[in-house]
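So the structure is just underneath, and the comments pick up after that.
Left out: one protein chain. Kept in place: all the others.
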Amino acid sequence: MNDTNNKVDVLKGLFEKYPQPADSLQEIVNWEVDPYTGGWTNKIGYEQYKTGASTFTPFGQQKIDSLFYVQRHQGAQDSILFEQGGILYHLNDFVSTIKKEVLSEDRTIPLSSEVGTQYCQVGRFILYTNGYDRPSKTTLWPVTSYVSSSYLIEYPLGFDSLPPAPVVWGVEENPASALVGGDKSSIWFYLFDPSGKGLGIPETDKENKYKYKVTFVNHAGAESPLSTESNTVEWTLATLTIRYALVVEIPIGSNDVIARRVYRTKNFGKDTGNDGDIYYFVAEIPNNRDDFFIDDVPDAALGSEAQNDSDSIPFPSMKCRYFGLYKDCLFIDGGRDNDLTLYYSYPAQPDKYAALSFITLSHRQGGGLTGLFSYFNHMLIFREYSIDIVRGDYPNFKATNLTQYIGTTATNTIVAVAGLGVVFLSYDGIYRININLDYGNPDVDNLTPHLQDTFQKLNKDSLCKATAVYSKKRREYIVHFPIDGSPVNNYALVYHTDKGSWSTREGIPAGSLIVNAGGDVLFGMNDDAPNSNEQHGIMVLSKKRAAGSSIQGGTMTDNLPLVSTMRSAWLDLGDPAVKKKIHHVYLFIATGGDQDIPLQYYMDFNYNSQERTTALRQQRPDFEDQVVYDKVQLDNGKFWEEPLITTIRYDVHSAACSHFQWKINTQADVIVIGYAIDFTSAGMRVIQGKKL
Amino acid sequence: MKKWTEAYPRDNAIVDYKQFNQGYNAYKSSFNGGIDRTMTPSETFDKDIVKDKAFHYIVIKRRGDMDVPQTDSTTGTTLGDFRGLSYNTYGGGWLTVDEIDLTGMKDGMMHWEFSSHIYNNVYHSDDNPKSVSIRLLFDGLEVCSLYQVPDPVITFRMVCDFPYTASPNKATVQARSVSPSDRENDKCLFTLLSMQHLFIGRWR
Partner (left out) sequence: MSRINNTNPPGRGKELTSTALNQVFTEVNDAFPMNAENVRNEGLDQPSFDLDANDGKSGIILVAADEDQNNSSISISANTEQEPPFISSTVIHTWNFLQIYATNQIMRVYWQFENEVSANSYGSPIDADTNAVTWPVWLEWQLSSGGAWTPVPNQSDFEDLIQTTTTPGGYDIYGASSDNTYATTFVSQVYIHRHSATTDYDTQPARTGYGSWIYKADQNYVIYGLRLMCRGLLINFFNDNPDVGSPINSWYLVPSSASDAYTITIDASHIAYMIMEEQ
């Protein structure tokens, strides 16, 4: 008769294949890593964004379709954009009453098979697009409080079209005439005017001809395409030898235009020899108000040549869905109808695109474009079934293939995690890409080969709803995704960098995740609230021992804490063919006070016939109890405590079994570090197998 | 910065000092240099709460009359003539007529107003049109110019707005007239009187 002990000092994480290492766990739901002991603690929960509020104002009951976080000055000024019910709002939480301001209305609500609005920060602009509505941009500062949403202005991204052509007026060839025609002007300079201003050849019988074009300049500093050319103004002097100033009507742009630039040919009358198709810079009108301009700039004083028509084109992809920023250029996809084309802007000018600034992705087996992610010295192009990369410098970007048959539609799960590389959720696992192409070959690894059980349940059709963040405060990569046919996220996997292992979370209804400057993880609800009493809006993962809150009987009440489950691996304790009698299970915990935890146990893969021990205190068994809240008195000679590592022994009266498993399932707070099993093996072996 | 629950003692949990400090420290750190716009009420802070030069700084300078080395001491002896430079001492080109060293300004946008009276000796303008041009330079860059004022006497104001870098700064006023022709007199050619400057630096 052998009395042996199987000890696991430190528990690792989830492992779903068989056989399982003794230090892994079959099930670990709603835990995080305790920074003091390195063990698992279940002190997690979530609460609403506006702490202590009595209602869920200002959020509506609809699910939150997308979330974006932007901050400046190390988090001193941070802003959240969220989308509900087809309206994109800015959360204004810095006035006395928290409210939401409308940034963009009448937006298309994404289906369960569509990824929501994508965002990108370029300089001081926040760009956003959803593949249906006009891609737009905004700036979130300066902010005022008293005129609602007047500080939120939606500007178009890029230029819709060419500016309208300018109209140049004719000139009155007889300036002595008091009657000037309705479309003519009579502003002229004498030949001997020392200023040299004025257009035309100041000699009789010489033909003078000019044409104009204009461009717009928007408040991001980008110049629009050149307009079509104006009408031609022409004159021939009969008797007087004068030069003219011309009146040009110029178009007014949309709300983001701050200046117009006027371009003009040189005099291309037949006596000049100038080309009537080359345009030169005349002047910039530094406003969007003046609707006419008087041009007195002589040909000799004209500026440089205008850009070519192909140097700036109207925004090439009005239905773009994804943004990427690489080498200071904005990359956009061609939309769902043109999902193999990638356009890129000029450096530092996300509004300006040249006619030939695009890349066509190769081979259709890779599927359409599903995401852009800039990493290290390249940009990753995620597609449905492959991953390409873009390298090079403007304007010579090149796309090549990185891997085939690994791709994803879960655009919002692509996150760069320190120590791992670019991590993303795919159809059969969570992958990471770790490459530095200048120095070595790429690594594209599956991080979860041992979690196939979970990925069998993954709902691939709604995978685009999946969302992930990395929190430096929590040191976790958290990904929420839909399983079991659900169209909304209802399950989460968490990678804990401290332990290098995975756990799961259930009961956290995260539709979109963001992380703020301090590392707190915020999420938007994944589904519409059934009524106004059920929680809706933005929530925050925190240490609060509650699963959010709800309005009960008119009062905001905390919900019960999340249920935390920890189920050990199926332990064969050395030899699965030998029957063992289990005597005790020791849990190595950090003391938690008078909160009682029962242990359940299973034998030989049974799942229904569980046995349960008595609930035991989280106090050191052979010492005086540590003082606990609600029982201790101040000034009574008692001391501040800290969690002490101790061993709690659970007595297990099991029959002989080949495999053994224990489980705790609780809403009380507990920290579990490791465990040990006391068992006796009498040499009894498994009986012969059954036959027909 | 905004904080959520950092510690949540349950009933019957041990009286853990680490949990207490974790929870308490979160809020204490917010007060000790972490208050931001999410924690302050709106529309409450007025001038009393604002330090000097938090937003802006205004400097006024009264600079008197133009006083340059080219002043001709033979001018100003008759009614109708000022003491100033003449064609005996000036042949054309830009002169620096005022220079101011500014301190106390932070990076931002500068609003500069320069006002003065101009006197312009126009008697021989038929032969050689007389005019006064003025340009303003800030840290060596021209920010404003007044081109060829022909009046015999006029009061004017130049206004410009431009971005600038923090003090020390140098604001310079330069003026010029035209070069002489064959027919001129030797009275005061031009001068600037009662020059005054307003500088508003704005950085928030």
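The chains carry the letters A and B, assigned in the order they are written, with residues numbered from 1 in each.
Here is the rule we go by: a residue touches a chain if its C-beta (ideal position, glycine included) is under 8 Å from a C-beta of that chain, and two chains touch if they have at least 3 such contacts.
Quick caveat, the model's predicted, so the values are computed rather than measured.
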Item checked: Omitted-chain contact residue, chosen from A:H73, A:K270, A:R289 or A:K398 -> A:H73
Margin query: Across the whole complex, list the residues on chain B that are touched by the chain not included here.
Written below: 1, 15, 17, 20-21, 24-25, 28, 31-37, 40-47, 50-53, 55-58, 60, 62, 64-65, 75-84, 104, 113, 115, 117, 119-127, 151-157, 183, 187, 191, 193-194, 196, 198, 200
Notebook entry, point to check: Residues on chain A that touch the omitted chain in the whole complex?
Noted result: 72-74, 76-77, 94-95, 142-147, 627, 632, 634-640, 642
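Just so we're on the same page, only the chains that are shown with their structure count from here on.
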Next item on the list: Could you please state the distance in Å, as a whole number, between where the Cα atoms of chain A are centred and where those of chain B are centred?
Entry: 44
Notebook entry, point to check: Along chain B, where are the residues that touch chain A in the complex?
Noted result: 1-18, 20, 36-38, 40-43
Notebook entry, point to check: Can you list the chain A residues touching chain B in their complex?
Noted result: 36, 43, 45, 47, 51, 75-78, 93-96, 145-146, 516-518, 520, 540, 542-545, 591-595, 626-632, 638, 640-643, 668-669
